[in-house]
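Missing here is one protein chain; the remaining ones are kept as they sit in the complex.
Presenting subunit A:
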Amino acid sequence: MAQPGLEKKTSTKVEDQSSLKGTLASVFLLGFFLIITWVGVFLLFVNRF
């Protein structure tokens, strides 16, 4: 009789922890920052003699 209650608790906890939307956003924010700065420096190199 105690088992159904236990299952409910664990399932809600797992769902909350597995949301990685914020992590995905910050990873791409950092990724695009790195790409933009890298491309900027590369263009500077290419356009100079």
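The criterion applied here is as follows: a contact is a pair of C-beta atoms (placed from the backbone, for glycine too) under 8 Å apart; a residue touches a chain by one contact, two chains touch by 3 or more; residues count from 1.
The working rule: contacts and distances are computed from a predicted model.
For the chain that does not appear here, its UniProt entry gives the protein name "Cytochrome aa3 subunit 2", which is one of "ABC transporter related protein", "Serine/threonine protein kinase", "Cytochrome aa3 subunit 2" or "Pyruvate ferredoxin oxidoreductase alpha subunit". Mapped onto subunit A, the footprint of the missing chain covers residues 18, 20-21, 23-24, 27-28, 31, 34-35, 38, 42, 45, 48-49.
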